[in-house]
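Omission of a single protein chain aside, the complex is shown with its protein chains in their original locations.
When the chains are written out, they are named A, B and C in that same order, and each has its own residue count from 1.
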Amino acid sequence: MSGNTFGKLFSVTTFGESHGAALGCIIDGCPPGLELSEADMQRDLDRRKPGTSRHTTQRREADEVRILSGVFEGKTTGTPIGLIIENTDQRSKDYSKIAEQFRPAHADYTYMHKYGTRDYRGGGRSSARETAMRVAAGAVARKFLEQRLGIKIRGYLSQLGPIKAEKLDWDQVHENPFFCPDADKVSEMEAYMDALRKEGDSIGARINVVADGVPPGLGEPIFDRLDADLAHALMSINAVKGVEIGAGFDCIEQKGTEHRDEMTPDGFLSNNAGGVLGGISSGQPIVASIALKPTSSLRIPGQSIDVNGNPVEVITTGRHDPCVGIRATPIAEAMMAITLMDHYLRHRGQNGDVQVSTPVLGQL
Amino acid sequence: MSGNTFGKLFSVTTFGESHGAALGCIIDGCPPGLELSEADMQRDLDRRKPGTSRHTTQRREADEVRILSGVFEGKTTGTPIGLIIENTDQRSKDYSKIAEQFRPAHADYTYMHKYGTRDYRGGGRSSARETAMRVAAGAVARKFLEQRLGIKIRGYLSQLGPIKAEKLDWDQVHENPFFCPDADKVSEMEAYMDALRKEGDSIGARINVVADGVPPGLGEPIFDRLDADLAHALMSINAVKGVEIGAGFDCIEQKGTEHRDEMTPDGFLSNNAGGVLGGISSGQPIVASIALKPTSSLRIPGQSIDVNGNPVEVITTGRHDPCVGIRATPIAEAMMAITLMDHYLRHRGQNGDVQVSTPVLGQL
Amino acid sequence: MSGNTFGKLFSVTTFGESHGAALGCIIDGCPPGLELSEADMQRDLDRRKPGTSRHTTQRREADEVRILSGVFEGKTTGTPIGLIIENTDQRSKDYSKIAEQFRPAHADYTYMHKYGTRDYRGGGRSSARETAMRVAAGAVARKFLEQRLGIKIRGYLSQLGPIKAEKLDWDQVHENPFFCPDADKVSEMEAYMDALRKEGDSIGARINVVADGVPPGLGEPIFDRLDADLAHALMSINAVKGVEIGAGFDCIEQKGTEHRDEMTPDGFLSNNAGGVLGGISSGQPIVASIALKPTSSLRIPGQSIDVNGNPVEVITTGRHDPCVGIRATPIAEAMMAITLMDHYLRHRGQNGDVQVSTPVLGQL
Partner (left out) sequence: MSGNTFGKLFSVTTFGESHGAALGCIIDGCPPGLELSEADMQRDLDRRKPGTSRHTTQRREADEVRILSGVFEGKTTGTPIGLIIENTDQRSKDYSKIAEQFRPAHADYTYMHKYGTRDYRGGGRSSARETAMRVAAGAVARKFLEQRLGIKIRGYLSQLGPIKAEKLDWDQVHENPFFCPDADKVSEMEAYMDALRKEGDSIGARINVVADGVPPGLGEPIFDRLDADLAHALMSINAVKGVEIGAGFDCIEQKGTEHRDEMTPDGFLSNNAGGVLGGISSGQPIVASIALKPTSSLRIPGQSIDVNGNPVEVITTGRHDPCVGIRATPIAEAMMAITLMDHYLRHRGQNGDVQVSTPVLGQL
C-alpha cells in the first residue's frame, strides 16, 4: 500500500529499476482455475517491447517473463502469482554526469527531494521500463476477462503530435509500428517521426482505450467509482497528463440534450458517458482517452541545475523514444484490464464465481 | 474501503442520501492540536450551498455542520472527527414516476443494476448533495495545510459552455455567482444562463484548481503518484468527465523542447508539468483542470425506459442546477486539499510533525 | 484506514468519545436488500448497556441508536449505513484531577505521548463506551449471516476471576447478569462480585465465542487468515490481553495424534482447530476465547505520576465496572460477526450473492 500496489482484490505490486537486476511483480487475488502460461503474457510484452521499429528506443531487452508461483499444472491456484523479468541490456556506461545533474522534466529532481537519494542509472525506478510488469499483470486480467466474461479491451493511437487518426479500423492497429487505426496516416506519421529524430526533439500523443462487453453494475461509489479508479490507473502511467472518460472535455460545450445518452428498449442511443453512469458501468463500452507528454530526453540542450544548485546545460545522448506515446497502447490496455478485473472481483468476490464441488463434511 | 472512503492516512468516509435523515462523514487521521470549529467548515459549505443565486437550484438547505467528536477544548485530539448535516428541506413529493423510470444520463439505471434497488428520492446516494461532506472535510485539510505549511488552494470556473475566462484575477472569483475570475465575462455568463433556464436545457463547464506553496517531495510512486491520486479524487466528483494536470491535453501537440520546464538556480522557467514530476511534487504550484458535464435533469423530454424495460418519455420537473459546474469550485478545492493532506501525512506521518513533550518514564 | 476502521469489504469505522456529543459509525459494504431497523441493533445494544444490574457501572445511557442512511423502505440499499447514538449522561463533573494525572494501566499516559493532548473526560476515545458502536455494527453483520447463511454467533462468560463455568448450557446464558452458561455458578459469582465491590478492587474474566454454521472456504491466506483477522478483531477490544483459537494454549502440551482433528465421511472427530485450518474455515464451528484484564479504575489508591512527572497517588471515584469482562460478551460476538461478514464478502463479493433482475439493455 505504500505506493507500488494497484487494486484492492486484484492487487498488482511491482518492483524493479531500469538498470537493476530484474523487474518483478506479484499479482494477488487472481481467481483459481485460469489456464496461464508465460506465452499469455509474452504476446503483450512483445507489443510494448522497445527496439521493434526505428521509431522507438534501440535498447534491446528480451523482456522474457517467468512465472515463479501461483500456477500449478497449467492453471492458477488462487495464490499469488510471482513474475520476474531479468534485465539483460545493462550497458556499462559513464553515469557521472547524470548523477550530478537534474534533467528538466524528469523525476530526477523530485526523487532527490523525496528520498534524498536516487538510482540514476537509466532513470531508475521512474523509468517507463517499470511498465513492462504492468503489461504482464494486465495480460492475466485480460485473459480472465475475455475467457470468463467475453470482455475485450483494445487500444490505439488516435493522435501523434499534430496528426490525427480519422478512421477507426481495428484491423489496422497492429499493421504499423504506431498502433494507428487509420492506414492513410501511417506514412505521414513515419515522415514526421523521421524528421523529429533528426532534430533531436520529441512529441506528445493521444491513446484511446475501449472495453467491450463489460456487464452493467461494476464500480463502487462514491470514491471508488469505476471512472475514478480508471483515471487513477491511467494517470499513473509515465508521461500521462490528462484523462478523459467518454465525451471528456468536449462535454464542457455540450448541452444536456446533446450529452445525455437516451435509452430505448433496444439500447442506448449514444455513449457520451463512456460506459459509466454514477461511477458504475452501464453495459455500454467503457471508453477512455489519455494525453502523453513528449519525452524530455532530448539531444537539444536545455537549462538546468546540478545537485549543488549550480546552473548546467543538459543534453541527453542515450537511447530514447522520441514519442513515448507510441509504445503506450499496451500499457493503457493493461491498466484498464487491471481496473476492470479489480472491480469485477469487488462485485463478485475473490473467487470470481468459481464453483467449488468438493464434498462438505457434516459438522460434529 | 468499500468505496466511500478516500485517503490512506487522512481518510474521509462519507454517508448519506439526498433526501435521507442526514449526511455525515468521519475524518480519520487529522493530526492533533489543530484549532477547529464548525465555522471553519461553514465558510466553504456556504460557498457550495444551493440557492444563493438564481443560477443554481432553488432547493434551500441550511447545510449546517455539527462536529460530534475529535475536537476537545477547541482543538483536534488526533481521534476521528465525526461530522453531521441534518437534511431539512425534504419536501414531501410524489416520487412514483421517478421510482419507475430510469432518467437518461443519471445513475438510476446503473444503481438498479448494481444493487437491485435504489433510494430514488432526489437521486439518493448519487446526488451531488453528498459533496457537502467532502467540502466540510476538505475545509479541515485546508486549514491544516494553510496554517502549518502555508499551502493555499484556490479554484475558479475557467469556462462555462462556450464562454471562456480570459483573465485570472483571483480577487474577482468571489465577486460573482460563477466563481469566474474574469469580470468582463460575468454579464455574458448571466445572460447565457438565463437563456438556458428558459430553454430548459443545461450546459457543461471547466474548473481549474491551483495549490500554491506545496513543498517538493509529496507523492508515492508508482501507482500512488500525487497526480494519479489527484485524478482519482477529481474524477470522483459527480459529473466530472476529464482531468488534466499542468499542460494536460495540450501536451499532445507540444514538442519536448517546448514542454519541458527548464530549471535555473532561481527556479523553474515554466510549469507545463503542473507541479508534479515522476508523480512527486516539485515545489511548483500544483495545477489541475476538470470538465463537468451538463446536468441531465432537463425540462426537455428525452427517451428512456422504465424498470420493466418499456419505452417512456422522461421530463424532470424538480429544482436543478442548469450548470452543475457553477457550484463545483469548492468541491474541487476540497478534493485537492484532501489529496495533498493525505500525501503530506504519508510522507510525514500520522502525527504531522507534532512535537510531543510529556516526560518519558525510564524503563524498568 | 488510520486506525478506526475494521474490515476490507464490510468496513466499520467508528467515532466518538465517552463524554462527547455522540458516538457514531459508518458501515460501508453491507449488501443491499437486508431488512434492517433500529430494533435489530437495539437488542444487542441493550445486552451491552451499563446499569442493568448492580454488577456493572451505574452510568445510565439510553444507548438509543438511530439509522441515518443506507436503509430505504426498510431495507439496506448497498450504500453506507450511518449510525448515531447521542450521549445523554454527561454529568458535569470536576475533571481537574484526572486532567493532570496519569491513571495506572489506563491509556492516559500513552495517548498523551502519541497525541500530545487528550480528551480526559471519562477516558475520551479510549473508553469502552466506543464499543457500543461495534455492537450496533455487529448486529447488522449478525442479521445478514443468520438470515442468508444460517450462521449463528453466540458467546458466554466462561470464567470470572477464579470461578470457572463447568457446564455450557446456552439457555442459561441470558438468565443471569454475567452471561454465565452454568447456572450453578451464578450465586458464587454474585457473592464474589459483591465482595469485590466492597474492597474497591476489580477482576479479570474469560469470554468464549462460537460461530455455528460457517461454510468452509472463508479466509485469505497468508496474512489475512480468518484466525489472524479474528485475533486482530478480538485483541482490539478494550482490556483484552489474550486470544485463543480452538485448543489455544493447550496445544503446547498436546501431541500431534491428540491435536489433529481426524476426518470421516460423517465429519470431523474433534475440533481442536477451532474451525480454521491453514487460515480458512473448515465448516466446523469457529471457536475463540479471550482474556480480559481487570479494570484499573479502583477505589484503592495506586502510585502514579502527573503530567509534569511528579509522583501522585491516584484513586478513582467514578462509576466503573469492577469486571469489564461481564459486559464483553456482546462485544466479542459483534467482532466475530464483523470479521466473518468481511471474509464472506471478500470470498463472495460486495453484493453478497444478490441476484439482480433488471433488464439489461443491448449495447449500441
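Convention: contacts are C-beta pairs under 8 Å (C-beta built on N, C-alpha and C of every residue); 3 or more make two chains touch, one makes a residue touch a chain.
What you see is a predicted model; the values in this text were computed from it and never measured.
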Exercise. Please pick, from C:78, C:138, C:181 or C:204, the residue that touches the omitted chain in the full complex.
Key: C:204
Quiz item: Which residue, A:69, A:88 or A:147, contacts the hidden chain when the whole complex is considered?
Solution: A:69
Self-check item: Full-complex contact with the absent chain, from C:28, C:182, C:244 or C:333
Solution: C:244
Quiz prompt | Interface with the unshown chain - residue positions in chain A | solution = 1-5, 7-11, 13-17, 20-24, 26, 28-29, 32-33, 66-70, 72, 75, 77-82, 84, 109, 112-119, 124-125, 305, 307-309, 350-351, 354-361
Practice problem: Kindly note down the residues of chain B that lie in touch with the hidden chain. | Solution: 8-9, 79, 212-213, 215-217, 220-221, 263, 265-271, 283-285, 345-351, 356, 360-364
Quiz item: Going by the touch rule given at the top, which residues of chain C touch the chain that is not shown?
Solution: 1-6, 8, 14, 102, 104-107, 109-111, 113-114, 125-126, 130, 159, 161-162, 196, 201-206, 216-225, 227-236, 241-265, 269, 272-274, 276-283, 291-298, 300, 302-305, 309-311, 347
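Please note the rule applied: only the chains that are shown with their structure count from here on.
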Exercise. Name the chain whose C-alpha centroid is most distant from the C-alpha centroid of chain B.
Key: C
Quiz prompt | Geometric centre distance via CA averages, chain C-chain B, whole Å | solution = 36
Quiz item: At what distance in angstrom does the C-alpha mean of chain C lie from that of chain A?
Solution: 44
Practice problem: Mark out which residues of chain C touch at least two other chains, giving numbers and ranges. | Solution: 8-9, 79, 350-351, 356, 360-361
